[in-house]
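Let me begin by handing over the structure; questions about it come next.
Note that one protein chain of the assembly has been removed; the remaining protein chains are unaltered in position.
Every chain is named by a letter (A and B) in the order it is written, and numbering of its residues begins at 1.
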Amino acid sequence: MRALLAFLLMLASAPVLAQSALPPAPYADRQIDDPALEKKARALMETIRCLTCQSQSIADSNASMAGDMRSEIRQRIMAGEQPEHIRAWLIERYGDWVSYEPTAAPILWPLWGAPVVLLLLGLLLLRGRIRKGKRP
Amino acid sequence: MRKMLIWLPLVLFLGFFGLFASGLLKPDDRLITSKMVGKPLPDFTLPPAASDRPALASSQLATGKPRLLNIFASWCVPCAAEAPQLMALQKAGVEIDAIAIRDARTDVDRFLGRYGNPYARIGLDARSAVQIALGSSGVPETFVIDGEGRIAYQHIGDIRADDVPMILDRLRNAQ
Partner (left out) sequence: MIAEAGLAALWLAGALALLQLALVTLGLAGSKSELLGAVRSVAVSQGVLTGLAFLLLILLFLRSDMSVMLVVTNSHSMKPWLYKFAGTWGNHEGSMLLWVTVMGLAGSAVALFERALKRETHMATLGAQAAISLGFYVFLLFSSNPFARIDPPPPDGQGLNPLLQDPGLAFHPPTLYLGYVGLSVAFSFAVGALLTRQVDAAFARAMRPWVLAAWVMLTLGIVAGSYWAYYELGWGGWWFWDPVENASLMPWLAATALLHSVTVLATRDALRAWTVMLAVIAFSMSMVGTFLVRSGILTSVHAFAVDPERGSFILALLAIYIGGAFALFGWRIGAVREGAPFELVSRETMLVVNNLLLSVILGLVLIGTLYPLLTEAFGLKVSVGAPYFDRIAGPIALLLLIAMAAGPLTRWRRDRFGLVAGRMLVPGIVALVTLALVVALAWGRIGILPLLGLVVAIGVGVGSLAPLWKRNLRRTPLFTWGMVIAHLGCAVSLGGMASDSAFTVEKLVAARPGDTIETADWTLYFDKIMPIAGDNWTALQADMTASRGGGKAIAIHPQSRFFASPPTTTTEAALMTRWNGQLYVVLGQETDDGRWQIRIWWKPFVTFIWLGGIMIALGGVLALIGRERRGWLLKWRARAAA
């Protein structure tokens, strides 16, 4: 399966050949000097989905648009903007799809409820298997 | 209770089967459409991208008359492919402005010299910032902007010859 994944990623990165020759945006591959801010930015970038390559986060992508988004995010973080505000701004433009981190949108409630439901279902099944009553 | 549980796996599987079948039947476009459609254009001011066309700012797009905003780049092959259709639209009286993504002025000049220049204004978006603000996910894309500067429609990918009447319709509807 990994082989397939690798192949997929190759296809995803193929458009690299057709990308602009312009140098990367200033903060595309440059870390913020303040490590705390960089950590914030990095955490956000890992949860933003790359638009031109579809199954990568922008943190991992070599696509130039992902680089521009990284630069945009780093610059906004440096300007003091909160990561969740930037995420909301991106979702306003691209929809929930752009965030790898599922949002609190109603359509995603079942996803957050799933662990509870599954655990309860499991415990229900388990109940019949365990002997009730006191230990002799 | 146990009787129901016994058939639960089959029922769940049938649910998954339905899901898979619907996934197979529905042709997936994989397109990420802009959620800005229906909203006013974000504010921007861009420097000029070509030597013989003025720069572009969002305020200049609300002219009382619908226009096209084309997102393109000189390094993008489909953009060259859609150039004849844009020329045709311009000949039909459509006003077209453009944003060149991650580009350099000499490259844009060369591109326009080779494939024609249907644009009234061209702004240079060197860091894709305006592209991201528009919710655009690639090049080429074409937005229909209504007279009040609102985004009325987004066309993703190159405009083919048979898309031209549809684009003209969209412009008319945006009146």
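Note that in this section a residue touches a chain if its C-beta (ideal position, glycine included) is under 8 Å from a C-beta of that chain, and two chains touch if they have at least 3 such contacts.
Just so it is clear, the model here is predicted, and its values are computed rather than measured.
Engineer: Which of B:14, B:77, B:92 or B:161 sits in contact with the chain that's absent?
Structural biologist: Final answer for the missing-chain contact: B:14.
Engineer: Can you list, in ascending order, the chain B residues touching the missing chain?
Structural biologist: With respect to the unshown chain, the touching residues of chain B are 3, 6-7, 9-10, 13-14, 16-17, 19-24, 26, 28, 30, 32.
Engineer: Can you list where chain A touches the absent chain?
Structural biologist: So the residues of chain A touching the missing chain come out as 1-12, 14, 16-17, 23-24, 29-31, 42, 46-47, 49, 53-57, 60, 95-102, 105, 107-108, 111, 114-115, 118-119, 122-123, 125-126, 128-132, 135.
Rule of thumb we're sticking to: only the chains that are shown with their structure count from here on.
Engineer: So how far apart, in whole Å, are chain A and chain B when each is placed at the average of its C-alpha atoms?
Structural biologist: Using C-alpha averages as centres, the distance is 24 Å.
Engineer: Within their complex, state which residues of chain A touch chain B.
Structural biologist: Listed in rising order, the residues are 18-22, 25, 51-52, 54, 64-65, 68-69, 71-72, 90-95, 97-98, 125.
Engineer: For the complex, which residues does chain B have touching chain A?
Structural biologist: The contact residues of chain B facing chain A are 5, 30, 32-36, 73, 75-77, 101-104, 126-129, 131-135, 137-138.
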